[in-house]
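Note that one protein chain of the assembly has been removed; the remaining protein chains are unaltered in position.
Moving on, here comes subunit A:
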Amino acid sequence: MASYTHTVEVENIPLNEISGNHSSSSDDEHSHVNLRRARTDVHLRERHNRESTKYHSYSGRERRVQYMLPSQHGGELLSSHTLHYGSEHRQSAWFNTVMARRRRGVSPNTEDEAVEELADAMEGDEKLMSENVDGEIMRREVLRELYKPLRVKKEIRRRLTARRSSHRYSSRTISRMQYLKYTLSMRWYKIRQSVLDTFHDYSLWHKEIKEIEGTFGTGVGSYFKFLRYLFLLNLTIVIIVCGFLLTPQLLARLHDDTSMPHTTTDVPVTTGATPLGFSFKNVSGKPGTVRVVSNSPATTSVAGTRRPTSLSTTTKKVIPSIENDDTTKVFGPLDWLTGAGWFESTELYYGTYRSDSFSLMKDVHYNISRAYFFVIFLAYVIYLIVILHRVIVLYKNNYIDVEHDMSASFVKKVFSSWDFSITEKKAATIKHRSIYNELKELLQEFLSEEQEEGWLRQLAGWCIKLLFWAIVLVSLGLLGWAMYAMLKSGIDKDIITKTDSSGFGPLVYPLIVTCIIIIVPWVFGIIVKVEGYRIPRHRLYVTLIRTILLELTVLGVLVGFWYMHAVDPNSTTHTDDSNTNKGIGDFKILSESLQEADYCWETSLGEEFYRLLIIDFFVVVIMQLATLIFFVATQKQITKGKIHHYLLEFDISRNTLHLIYNQTLLWAGLFFCPLTPVIVLLKITIMFYIQKFSVLKFLQPDERPWRAAQTETVFFALTLVSLILSFLGYGFIIFRGNASSSCGPFQGCHHYIDCLWNAANNNEKKVLNIFSWILKPGVVAGILGILFILVYCAKSIAEGRAEMIKVLRRQLELEVRDKAFLLQLTDKVRRGEYRPASPAHIRAASPPRSSPAAPQDLTQRSSFVFTDNKVHPVHVEPEPRHFSDYTDAHSSDRYSP
């Protein structure tokens, strides 16, 4: 009944308007539109009242008549081409020609005729036959999209070519120039096409991914594609880092080694710019005033954590180098695992990079500290742009364009859930079962939705979810605290026991972290099942968010810990000591006096990241091996339990998350260990083959439904979040962090950024000022804000469109009813049950007062539009008005007084 009163309200609006201004006809028209709109609402409401039988009174014969209508004539061409060209705003004259012929009742009987017809029509289309590349491309597309067997297409193409060439010969004298142009551009088009084809045929891991997708479907394939994407991205970064940072550094080292006899050099202060665009000067002080004690041969070789290069600071320490020089580190047996020892003196870590310029040629100087900053910054920016672009594209395709038709979930399940790429019988069986379960679940969900839950139960559900979230967050906090305590105690213990760095000691922490990263997400997966999220996708998302939080907590604590120790003056002694332990014992005596000079926290942190990456790799490999052994052991077993099933399943989301974790490690460690991209690259490559082997040989595909497109977007968004956080952390450290004073490219500066400020004078000041301005938090926030606004705008536009779609949909429904009604009428006329309607008749038929003659038609019609007495209970105005739509020409005069 509620809807009833509402209906009246809706209907009243236009009515009042009419009574207000019924003088001019344009107003009248306007009100008609309103009336119509209001009626649309009425229609729909009535439809929801399940009175559909009233509308669907047409059946049987009438229905068959309806099929004869042109719009229902789903001819082979009609549907596709109108839609294609309609959506792309392209005219297709040839198609109109064909349709016109059809409308005239001409349709081909034999295949030859059909070919002839199409060819003729296409030839008549000027745009299609135009002699340029656009025409050629268009022809190709039209032929490709034609719903005809290949044989027919071939025939059509041959005819078209023949006609075109004869046509060309006839008009050759006129357009020789054009012809030349055409041939040239056509050749260019073909070359480009073949190059693209070659890239397509030989793209990285093309065959492997094909094979995997063939056996396991697109879900598993999407994991491997993500892996490939990260591989290519990291490869780019590796090239940049190696090209602009590693090579110069190695060259500089080589250069120093060969021309070392001198101990002290005046660092030449130049303003010359290299071809790379960096111009190089001494970083550590004002131009021309600073003397840098350059590295003696021995110090360079030790490099690593303590390189006592003295600096422009007031206290010049040149002392300890002498004692240390003879201790060039040898490669220890465990070094490759811990990343300490010998590695500390390689270019793997921050500490080894030099802070001064070097020159291979005269007047060309390359400043490594600047290069260090710019290369790392560039790497971050490239990552950011590439991934942001990807996220935006995915978001646009999979959410903004699509989201508003979420109602169509059943349709999607039915029409696009079969994965045609599956070739394995086993995979097919699993897919069948998964589709069955999914449809069943969806149906139950839909049915249970109809009976709404009580508010008490809903409240309880919310409380449980909140509680679980609180528990998870608190335990994450505790975990973070525990990690912190462990790091601290680990370092204290180091001091007491004086364990050598070559032992397993440093491996404990990364091992624990890796185990946490692998085990806790499983726990999350179990927890989320208890929580009672009804929609599986929500379950997945919640687990994802928690896992990412976990990773961020762990890494955040790690970086934060080292950072605090670097900044906090009280703690330096401790860290210092620990650091010394990693070195040589006798150095410890000196360390007291050399606290600041010796300590290089960046390198230590870099080592942690190295260890995390390596240990993670080994743990994964061991796990895969264990699974393989398990598989072999249980292969002969006939009854396979749930655990068996669980262990041998390829969990796409967990594996993808693991990739993201790896990538996050890379981003977090990039500054401290600039060669992480190389490590990750190697790791990804090996992982690809390991995973491929295990997937093809013994794992089973995930039985849960995997909506690749949308979940991929979520994964990329998560990647982006971790990247942005790493980037911000990097920015924070650059601006606020204390650079180690004795090692690395930024030695001698209090904050990292100071080195750049010092260098920023004269001609480059502007550039650097702009640069620093961009880096300011406010500006970054502003840029992010603008991005958000843009996304918001795009989304609102999409929402607007969705609204429009709704309106049009209603309109469409109305039109269909109109059509049905008219058909019914014509049918009656044909049978002679209804007199043909002259205008006068219509006028007479419409208002009940003036023509009580045709009551049955009237009721039918009114029930068709809406029930009269329902809509207008109060007889403010006479009913006739509601038929105005049908008697447009005559209605206006009736409204005038």
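Quick note on the criterion: contacts are C-beta pairs under 8 Å (C-beta built on N, C-alpha and C of every residue); 3 or more make two chains touch, one makes a residue touch a chain; residues count from 1.
Following the convention adopted for this analysis, contacts and distances are computed from a predicted model.
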Options "Sorting nexin 7", "Two-component response regulator ARR11-like isoform X1", "EF-hand domain-containing protein" or "N-acetyltransferase domain-containing protein": UniProt name of the undisplayed chain: "EF-hand domain-containing protein"
Candidates A:R192, A:H389, A:K776 or A:R809 - the one touching the absent chain: A:R809
Listed residues A:E424, A:D754 or A:D827, member touching the removed chain: A:E424
Contact footprint on subunit A, counting only the chain that is left out: 55-56, 63, 66, 72, 74, 79-80, 83-84, 87, 140, 143-145, 147, 149-154, 157, 197, 200-201, 210, 213-214, 218, 397-398, 402, 405, 407-412, 414-425, 427-429, 432-433, 435-436, 439-440, 443, 446-447, 707-710, 809, 812-813, 816
